[in-house]
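All protein chains but one are shown in place.
When the chains are written out, they are named A and B in that same order, and each has its own residue count from 1.
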Amino acid sequence: MPVDLDYLAPSDVEDAVALRASRPSAAFLLGGTDLLPQMRSGRRSPETLIDLKRIAELHEIRENADGGLSIGAAVPLADVETHPLVLARFPLLAECAKTVGAWPLRQRATLAGNVCNASPAADTAVALLALDAVVNVASTTGRLAMAVSELFLGPGQTALMPGDLVTEVVLPGSAAGFRGSYQRLSRRKGMDLATVGVLVGKRDGARPSWRVALAAVAPTPLRVRAAEELLEAKGATAAREAAELAVAACRPITDLRGSAEYRREMVGVLVRRGVESLG
Amino acid sequence: MSAPVVGTDVPRVDGLEKVTGAAKYTADLKFPRLLHVAVVRSPHPHARVLDVKTEKAARMPGVRALASGRDFPLHTGIYLKDQTVFATDRVRFVGDPVAAVAAETPELAAEAAAQVHVEYEPLPPIFDVEEGFAEGAPLVHPDLGSYEVVPWIRPKAGTNVCNHLKIRKGDYAAALKGSWKVFENVFRVPQVQHVPMEPHVSVARVDLAGKVEVHSSAQSPFTVRHLLAHCFGLPHGDVRVHVPYVGGGFGGKAGINLEPIAVALAMRCRGRWVRLMVDRHEEFFATVVRQGLTATLVTGVDRHGKVQAQKMHYLWNCGGYGGYGVNIVRSAGYTCGGAYEFPNVEGDSIGVYTNRPVGSAYRGFGMQEIHWALEQQMDRVAVELGIDPAEFRLKNCLGAGKSTVTGQVLDEHAGRVDLCIRNVAKAIGFDADRERTPYRGKGIACAVKAPAMPNDAASSVIMKFAEDATLEILISGIDYGQGLMTVVAQFASEALDLPVEKIRVKGCPDTDLSPYDWQTVASRQTWATGNAVFRAASEIRGKLCATAAEALDVPAEELTLREGCVVHEATGRSLPFERLVMGYQFPDGHAIGGPVAAASSYLPEGLLFLDPETSQSAKPVAKWTFGAQAVEISVDPETGQVTVEKVAACYDVGKVVNPALIKGQTYGGIVQGLGTGTMEELVVDTKTGRATNASLMDYKIPSTEDVPAEMVVDFVETAQKDGPMGARGIGEHTMIPTPAAIANALWDACGVRISEMPVTAEKVWRALKAKERAERGEGVAGEAPVPAGTIA
Partner (left out) sequence: MKKTITLEVNGVAESAEVEVGQTLLRFLRDGLDLTGTKEGCNEGECGSCMVLLDGRPVNSCLVLAVEADGRTVTTVEGLSKEGVLHPLQKAFLSQAAVQCGFCTPGMVVSAAALLRENPTPTEDDVRKALAGNLCRCTGYKQIVDAVRDAAAAMRAGAEAGSDAGKPAEREEVPA
């Protein structure tokens, strides 16, 4: 860590945004579970850390008029995965959040942090993508909302501009009620990055809706709308076909955790299983 | 005699320190004005070192000492002196230390280290052991022939072979020719790392009188002292080594590690304490690892399923240096028959230098690696012959009257592997006619090991009393988790009939004050230090009784020890130890005796060198511990994921000294075995020589969620003739057979064999796919290669 590293802890969003604007080499700090290791490895070298955790509004989980939820940027994953409204309306988010790291890590790691870090293997990003989440962003030009589906550009890259501050992640009421599974293959059952992550969700109704989203098998978390549309048209009996569409959509690489070939096959297996279990 | 203490769950005597956070490990110790070290390490796997420029670094702020190869050109190494403190003319692996800086803060040290300029001339690197062994391979140690080496290690000058042990028993060629069936298979084991929870750390000071003092996370304080004295040309008495609590060693902290660099720097800033800590990243590739192995086995059996001819060809991937690794090559060689009697044997255990991280002692000392090969081989033979794998093992295993590959004939005290096999087979339900469920399987594997140590490796003990008759026992065996301090207390308690609460084991040694111990390795401490404890206790008993006899005016032979008193049974008179341990004072004032203390040692008896050409020896090792494990697994056929549902383990330990502690050793060994068996491998990029997964994020060891749902452990007690109360060793054995048992269970579950550790989901998946294709007539069954760069 650099000896001249500076640290500021503003108490409101506008201050934080202004501070960041005046310090181009600053970085926002939430849980620090990605940022600190990245600073140690030299991957990132901010000269100032702007800690957002003293900003009260970022700690709230609010119910919105449309039945959705706004989750403040500083809310740790451990609180997200146990929140009654998350469990009731967006259980898939809790399912995914529970797989991140281990319990103590989730006392610090945040949804906003996961999103901004933009790892292709980000388990929570998969859920946010599937649930049509939106991030609210504050910047020097004011506040705006950005769909998570527009957010991820590549490994570690988002559409956010330098200085943008994610204030909350919003789950729309229209995405409430999806149930299903997040299946994950990793080298061990304990804390590990996903080799392959597959979310399959279904919302019952006159015309059931489906969600299929993948982690760790493309440069970004991936939603497979073609598979969703197929399932909406044909139901769970189209499990194999849907799985094939997911396989066709993914672009995995070979790395320490698995080969591209294995990952591709596993996408097919897990999507099929995920759909069949909801049939 | 009061109730026995040995054989009971005496709570760890060092437990209170550990649960409260009071226990001090090396990095917890505070030193005034401590200097911090940054090491300049080779970025090349193989290169000549042309020049090392340290002038700029020397002028950096806060720098107090600098050292590099030319300052300390002496070779060091416990068995083969092939390494210098810093690389001098050549670097041999990525991470090889070239220079080091000590500065006022870690940041200043790192900045200065970055200003050391090293000029390298890269040389062609070797990573593959077959490549290193091949004729005409680039030489990693061109001067191999000039290195000092102990007489029982045989490097081959002009090659990359740092040791070659040959076993020649009976007439292998003839026996092979006469075999009914012959099986030949190749097995591979990659390098893995110990991953102790406490990374290596050493602190050193050379004072203004030139005396060296070291605090180190080490398994062997006296070996550290010995090698430092040799390396720096100092009398042993001027080198002092302390070992505080150690957070796991597993062999990686045996011998000598960071100490020479710390001392070298300390010599350059006399009076200052210098601390070298490696971070977790460096721990993976810049300390030591377990050697890799490529093993070719040939087995010839007769019609009755008895092995008649056995050939083992081991190529050990030793990495850049083999100072310690050469002994693994040797001991694995003379144990190559495992738990079996092979009447005709041709064994070649060959250590090969490559430009990978340094292979050294790791729990098992080659045993897990060779058992991976041997136990799968035995299984394959059994399956091919249609013999139940447990029955096949019982048919071929060692026992009283049978001879090992070195021609040693075992007697009835040797330990009962047959009972261990039967025990685990029963515990796992390994009946030949068991009900079969698709993709569930059971596998069995045996284990054996003897301590791999010099024939004169000794342990000693000092016992003394405090005024309140607390017995203090000084040992230099290190309790880094296995429970040695507690075992010592139990033995002493039993020997002197003194409650454990009245005993204090001083187990953080200081070579100035503590008694000599060769090393804490080889599963030898319970046995060696244990024996020394009984000898010292016997002396203590003699002294107490001699004084008491005079005090009570009775013959000493009529006295016994009971509950902290010396008792004369005939008359009921007694004297508590408190009245004797500082001498005894008569009513008229005159005193006899004096402070009661004893020192004793234990050195293995009758160990004989192996014949240099055949390795035949009637008693090459002190003791064998046999055991077996059986596992039950389930396989997800679509993903290849293997779940180890249940493990049964049984070892003939001679005497269970502390059931709770020995169970802990066994559970821990099983889980470490599960780790190396299913998820661990140190991946080295063969373009750069760098370890690509040198972090806990990328190198996974088992967590709480990876443990088998059920672990059943049991023990046989066939007394070791020369063991303390019959005990032999167990520390390493508990992880030896686990991977092979899993591989054998995998075959049982779904008919695929993985011959290269670790057994990962992707490997299983590929093997199942290949099997399917073969069954459809589309290809050859067997393993399909996995792309380079993956462990999976």
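As a convention for this text, contacts are C-beta pairs under 8 Å (C-beta built on N, C-alpha and C of every residue); 3 or more make two chains touch, one makes a residue touch a chain.
Predicted model only: the values in this text are computed from it and were never measured.
Colleague: Specify the residue from the set A:Ile61, A:Leu105 or A:Ala236 that touches the hidden chain.
Modeller: A:Leu105
Colleague: Looking at the full complex, which residue from B:Gln482, B:Ser615 or B:Thr760 touches the chain that isn't shown here?
Modeller: For the chain that is not drawn, the touching residue is B:Gln482.
Colleague: Just name the one of A:Lys53, A:Arg179 or A:Arg203 that touches the chain not displayed here.
Modeller: Of these options, the touching residue for the absent chain is A:Lys53.
Colleague: Please identify, in ascending order, the residues of subunit A that touch the omitted chain?
Modeller: 1-7, 9, 29, 31-33, 36-37, 40, 49, 51, 53, 56, 59, 76, 78, 101-105, 107-108, 190-191
Colleague: So which bits of subunit B touch the chain we can't see?
Modeller: Residues in contact with the chain left out: 9, 11-12, 14-25, 27-28, 30, 194-199, 245-248, 250, 279-280, 480-483, 660-661, 663-672, 695-697, 701-705, 707, 711.
What we mean here is this: only the chains that are shown with their structure count from here on.
Colleague: Give the list of subunit A residues in touch with subunit B in this complex.
Modeller: 3, 102, 185, 187-193, 195, 254-259, 261-262, 265-266, 269
Colleague: Would you pull the subunit B residues touching subunit A in the complex into a rising list?
Modeller: 107, 638-639, 641, 679, 683, 692-693, 697-698, 700, 702-706, 760-762, 765-766, 786-787, 789-792
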